[in-house]
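Have a look at this one before I ask anything.
For this depiction, one protein chain was excluded, whereas all remaining protein chains were kept in their positions.
Here is chain A:
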Amino acid sequence: MPRMALTRKCRDSRLGAGSTVLNLIELQEIMFKNYYTAFLTIRVRQHTSTHTPAKWVTCLRDYCLMPDPHSEEGAQEYVSLFKHQMLCDMGKVLELRLILRQPSPLWLSFTVEELQIYQQGPKDLGIWFQVSPTLPASGQYAFALQSPSMTFPKWLSHPVPCEQPAPLLEGLPDPSRVSSEVQQMWALTEMIRASHTSTRIGRFDVDGCYDLNLLSYT
């Protein structure tokens, strides 16, 4: 089973790194929730050929997650990084290493959470790995990568294929593409709606009755 290890590199406590051994064919997207990491560097070890040893290559250098490392902006944001943002080709990735940097002494700890990696497989299916959330601030440890326990709507597991965009009309996106985005938005709102209680927005009475004694704390 693929394993993921996150270690503190050197004595500099402002640096964290994690690497994961994967048998990816082509990496499409990396998604995570930031937790006070200011800059992110990603390195990959790619399979070249049977004779030459695989080398580490930097595919993302000092990507800024927090515009001001000393303030809260961007500190807990959800981030997606795509293939086209990488400095190198993301095919045949064997190992992936994340290097987190936080130069500010103001924060007690920093990490990335809910890390998910999307790949483009031979059958065009998105297979993703979920790392358990909230890693401790220091020390060495390993995670087992879990298989998805939740069913996601189809569009989430079918990443948008990299096709040539239709010619733009006066700088506006292609209407058929917009309509497919509307469908995605609809799917998203349905997902959100399903996760809420069944209380209808705007309801202050039930069958004409609005007798209330006390407010609820939950």
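One rule holds for everything that comes next: contacts are C-beta pairs under 8 Å (C-beta built on N, C-alpha and C of every residue); 3 or more make two chains touch, one makes a residue touch a chain; residues count from 1.
Operating definition for what follows: contacts and distances are computed from a predicted model.
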{"item": "Chain not present in the shown complex, as UniProt names it (candidates \"Glycerol-3-phosphate acyltransferase 4\", \"TBC1 domain family member 19 isoform X2\", \"Acyl-CoA N-acyltransferases (NAT) superfamily protein\" or \"Signal peptidase complex subunit 3\")", "value": "\"TBC1 domain family member 19 isoform X2\""}
{"item": "Identified contact with the non-displayed chain, of A:27, A:40, A:59 or A:75", "value": "A:75"}
{"item": "Chain A residues that touch the omitted chain in the full complex", "value": "31, 33, 35-36, 67-68, 70-73, 75-80, 82, 84-85, 105-110, 114, 116, 156, 160, 162, 165, 173, 177-178, 181-182, 184-186, 188-189, 192, 195-199, 201-206, 209-218"}
